[in-house]
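With one protein chain held back, the other chains of the complex are shown just where they sit.
Presenting chain A:
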């Protein structure tokens, strides 16, 4: 019986073996091991702490949550205290008011009850109004599906779209590996389109056309196009003109446009602005009948950085009623997303306004976080560009830098001799030498023969000089060792 266990590496779903997710992959396992060693013996390594620059997890690196949001959430978690006068001494008046307003939208004020499977109606109304205020085009609360973060919504769409290996999903290369992993788990085929590093990670329609032809010739039916804007790991903000071309392309080729817009509030350059794909499509005169578009948003990024809450939504437009029913059905199997996350999503899309009691402190917190991100992005980018053989596009948005390292042949050979992908070899040595955790570019996809790593801009400002100096020192040493 022992050798015939039902669940073993040999008998589990092979799609699981196939999928990969480098953001929390090998390098992180190694980092955790080193962390353990440091705890047991602080002198065991040439550094005294692990610096996790592998994941967009701002609050784990000291970023503070937005006070107003947390006040409202705390009151919604424990509405019983709203009846106590002492509560007014602990919370701002407008957070109490907002909590009442939200609780009134929840039957029985029961924040512990399963809600409607798309999320609480009143909160969807708020989010729709927020989308309309952002874009200048109406949004329908019935188009909104609140989910435990944006990731489950992405999985849902892959589940609907992928029938077999012959169904392809267009993904940018480099991409956030949720997409490659999700496509693998659902048994589909990833159809790559390469972003152009030389032009700031630009997206060329000719590249899309080319890849589409190639896919078709292999018998792949391409079903959808994923665009991440601002980009992850690449950080570029698409030019509006580019966005129009993408919308036109999807419309003409009959592709569902999957717009990952979770970094919409992370824009660091004055010459770029976020334009939602919905806004772009609508301003082109394209409506429900013209283009099928799913837009994803999350509470994990922006200036709020509430990763642990698992809040997010997808706005689904341009689908038939039958498909809408099916999406609802799939959402209903899980009953609903966590209520606190739903409330947070509504706060993110409808934050304090000028004149509200909490506005000034809210704005000061937001501004401090965003200005600091701009600064950190610039400092790290500059430092990376100063390294031998390293070039780094600017982080126009999102939370990452994705420098390219021109690894000398000797280094590549050394990597191959230990059966390691060259950028993973570089990243592992970096970790062992400095305690800095980055994700090798191979985890995101890159033009073959090029090497990158993704590093977040999230460590607190006072850590940045140390990171820069340790990284620089390591890199010099590496190049000295392996220079051709």
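As a working rule, a contact is a pair of C-beta atoms (placed from the backbone, for glycine too) under 8 Å apart; a residue touches a chain by one contact, two chains touch by 3 or more; residues count from 1.
We adopt the following convention: contacts and distances are computed from a predicted model.
Visitor: According to its UniProt record, what is the protein name of the omitted chain, chosen from "Transport inhibitor response 1-like protein", "AP-3 complex subunit beta", "Aminotransferase class I/classII large domain-containing protein" or "Globin domain-containing protein"?
Guide: Record says "Aminotransferase class I/classII large domain-containing protein".
Visitor: Taking the full complex into account, find the residue in A:98, A:244 or A:309 that is in contact with the omitted chain.
Guide: Candidates A:98, A:244 or A:309; residue touching the omitted chain: A:309.
Visitor: In the complete assembly, which of A:117, A:358, A:442 or A:456 touches the absent chain?
Guide: With A:117, A:358, A:442 or A:456 as choices, the missing chain is touched by A:117.
Visitor: In the complete assembly, which of A:65, A:122 or A:202 touches the absent chain?
Guide: Of the candidates A:65, A:122 or A:202, A:65 is in touch with the missing chain.
Visitor: For the chain that's not shown, point to the residue among A:144, A:161 or A:348 touching it.
Guide: A:161
Visitor: Quick one: which of A:49, A:77 or A:125 touches the chain that's been left out?
Guide: Answering carefully, the residue with contact to the hidden chain is A:77.
Visitor: Just checking the interface: what residues of chain A touch the absent partner chain?
Guide: Counting only chain A, the missing chain is touched by 1-2, 4-9, 11-14, 16-17, 19-21, 23-25, 55, 57-62, 65, 67, 70-71, 73-75, 77-78, 80-81, 84, 86-87, 89-90, 107-108, 110-115, 117, 148-149, 151-152, 159-163, 177-178, 181-182, 185, 223-224, 250-252, 254-256, 289-292, 300, 305-310, 318-320, 322-323, 326, 329-330, 332-341.
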